[in-house]
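What follows is a single structure, and I will ask about it in a moment.
For this depiction, one protein chain was excluded, whereas all remaining protein chains were kept in their positions.
Right, chain A next:
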């Protein structure tokens, strides 16, 4: 019975990841103590930081609410020496 067990993917980490993502999206929405602007700033920093080195204080996120619509303003200052991100090196054959 257990002969083919090794053929199945054994990892439970993807399950953990998926459960957490669903749970936290609900909890964040329900509790809402985490300021949306702060959350956006953190996620933007993480995303931009993966490609370009930026000074965290040079990322300004502002949200303005008016009747009927809201505006989100994102201002990122990128140092000129890192403006062109290095692409991952193509593997030399």
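By our rule, a contact is a pair of C-beta atoms (placed from the backbone, for glycine too) under 8 Å apart; a residue touches a chain by one contact, two chains touch by 3 or more; residues count from 1.
In this text, contacts and distances are computed from a predicted model.
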For the complex's missing chain, which UniProt name, "Cytochrome c oxidase subunit 1", "Amino acid ABC transporter ATP-binding protein (PAAT family)", "Septum site-determining protein MinD" or "NADH-quinone oxidoreductase subunit M"? "Septum site-determining protein MinD"
Need a quick check: the contact residues on chain A for the chain that isn't drawn. 9-14, 16-17, 19-21, 23-24, 27-28, 31, 33-35, 38-39, 41-43, 45-46, 49, 56-57
